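The complex appears here without one of its protein chains, the remainder shown in place.
Letters A and B mark the chains as written, and numbering starts fresh at 1 in each.
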Amino acid sequence: MIMNRRLRIGRIILTGLAALTVPSVLSHAQELPRVTFHHESRLTTSEGHTGLEWSGDRDSLMYELQSAREPDFIDPTSQYHGTDEASFLSGLTDGRYFFRVRARPSENDTWGPWSESVELVCEHHSLTFAWTLFTSGGLLFLFIVFFVGLNARLLHRFERNDA
Amino acid sequence: MPEDSTVLSVSTGYLLLALFGVMWIALGIFWGRRAKSLDGFMVAGRNVGLALGTATAVATWITSNTTMLAPQFALQLGIWGILAYSTASFGLFLFAPLAKRIRQAMPHGYTSVEFIRLRYGQAAYAVFLVISLFYGLTWMVSMGMAGGILLEALAGIPYAFGMSAILLVCVVYTLFGGLYAVIGTDFIQSLIILVGIVIVAVAILTRAPLTEVYANLQANRPALLNVLFPAAIMAVFNNLLFGIGEIFHSNVWWSRAFAMREGVGMKAYLMAGLIWLPIPVVAGFLGLAAPTIGINITRPDTVGPLVAANILGSAGGVLVFIVVFCSLASSIDSLLAATSDVVTKEIIQPFFLPNAGDPQIRRVASLVIVTVGLITWGVCLPKVGTLATVLFFAGPLVGSTIWPIIAGLFWKRANGTGAVLAMILGSAIGLIAYFQIGWYTASLIGTAVSFLTVVVTTLVRPGAFDWRTLAVEKAVVQA
Partner (left out) sequence: MILFPEWFFTVLVYGGITLAAVSGVLLLVLLIRDVGGKTLW
């Protein structure tokens, strides 16, 4: 009878200890690295390029940057895999692009959760406006070439005047 | 692979800095033997031959922008970006006949400001002086800052030290050697730059053949191959006109026109344009090849050095360091010399030392170089980020000088009132356009307004300039 009570007290103490320690052991395993982007969640570009910057909640993390054309990342592309905390993208055509990033401490660890996604709206300048500027600039340039060229051929006429 | 590792070790960086710094200074002192007279100091005795004349134009026009910005341009705006950048060579081509005319019309001339003063009078002189000094100083400051930033990014040399070292080296050898030193070092620097980028480009091709680069771009960055790329298209002529304005007005180019032997100027500038043309193409190629090589680009402005280091290892890092140092030095020394010439001859001499002889002016010129260097250093030191963008304000300003200059050189009827109005209106309206519409319109509008003003004023109130006024022999007073 005394043995049974000791055993019961022992079990209660053990259970109590377990109740205290197990959750913290579990939460430590849950401390996977989180990543956040440095900028707003909606970016725009009229030139098809943008720089993405992010950081994890600790040093020396390996990152994966993923992109997709749909907000639910149905058909994702892995853009970058490494330790850099930025990536510059360019040459994008009109449309919406979505990015997210995740991290892990090393090759063998599990990935942390994905960051909040960033949306990039790419809308190139009006082509008509571009051609207008191009043409006017071109005309102005041609005037200069013409004027300089013409006078270059007639440089000899100054020799008499400069006597 | 740690992400903030530099391409070179700090000790290698300091070593290279010291090595080349000492070399340029030694050459400056050596060549300075001939820079005792004012003509020797400011215009290299007016006897520079074709090789050096060409090389100095090439080297001076290759700035850190050419080696660092061209890859960035290519990465952002693709093939059009490369083509747009290359059009800056047209400024050199078009200056060729101007160089000939300048030497012919002003056989005893020293500066571009002098030309404007003689041709158009005091009002134009004042406006043009402001534009010239603004452009000269902001260019110098942007180069100084770029130097500090690059040395820090490449080798971890602290910004303040790197920037100061570059400026100090340039001030010292320009001080001792004048335009002789500037041009002589330019020759060496242009060779180094040409060799450097060819090596890097060929090395890249062995790792990433062109078909692969093209395919990669087509798959991942298709807009870079787009002929109908709006942002690039609208920038082309704006940049072109900016470039032409820079070259046409700046005493950096005029002083060379005065320095070159008779008959050399035109050929030198034509060849310089041709030699400069491929450099942004090759540098731009570095930028486009980066993704194919598998390099993650964190910032577009460091893609050039990153690629070189990736392909050639630490040797690539050393090469980039040297090339960048050369491109910076070759521009800073020219600006120092040219700006100091303007301040000495067009501000100090007329207002403070009107009766001074050449030897005294020569001494003043030295003092001015040091002062200009100090001012530049002072502005560079706080490393204000937005300063580099101030250079872009110069776009409409220098664009507005194009037509007053070419009309002034060739058109007898062009008059002072027209020139003043053209520069002021062009600058003002161009700047408004910069802020209201966008940077890609500023030079364009500045030049257009100036053009119309010059044409209208010349037709409405034509002058009748006597070209001989420009050829006035300076009164030689021996102190």
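Definition applied: a contact is a pair of C-beta atoms (placed from the backbone, for glycine too) under 8 Å apart; a residue touches a chain by one contact, two chains touch by 3 or more.
Everything quoted here is computed from the prediction, not taken from an experiment.
One chain is not displayed; in the complete assembly it touches the shown chains B.
Between the chain not shown and the residues B:Ile25, B:Leu38, B:Leu52 or B:Ile322, the one that touches is B:Leu52.
Across B:Val130, B:Leu210, B:Leu374 or B:Leu459, the residue that sits in touch with the chain not pictured is B:Leu210.
Of B:Ile275, B:Ala407, B:Leu421 or B:Leu470, it is B:Ile275 that touches the chain left out of the display. Within the whole complex, the absent chain has one touching residue among B:Val7, B:Leu27, B:Ala44 or B:Leu75, and that is B:Ala44. Note on the undisplayed chain: of the listed residues B:Val198, B:Ala315, B:Val384 or B:Val460, the one touching it is B:Val198.
Remark: the residues of chain B touching the chain excluded from display are 34, 44-45, 47-52, 54-55, 58, 79, 82, 180, 187, 190-191, 194-195, 197-198, 201-202, 205, 210-211, 213-214, 218, 222-223, 225-228, 271, 274-275, 277-279, 281-282, 285.
Simple rule for what comes next: only the chains that are shown with their structure count from here on.
Separation between the centroids of chain A and chain B, computed from CA atoms only, is 34 Å. Within the complex, the chain B residues that touch chain A are 1-3, 75-78, 90, 94, 96-98, 100-101, 104-105, 217, 220-226, 228-231, 233-234, 236-238, 240-241, 244, 296-300, 402-403, 406, 409-410, 440-441, 444, 447-448, 451, 467-468, 471. Of all residues in chain A, those touching chain B in their complex are 46-49, 51, 80, 82-93, 124-127, 129-131, 133-134, 136-138, 140-141, 143-145, 147-149, 151-152, 155, 158-159, 161-163.
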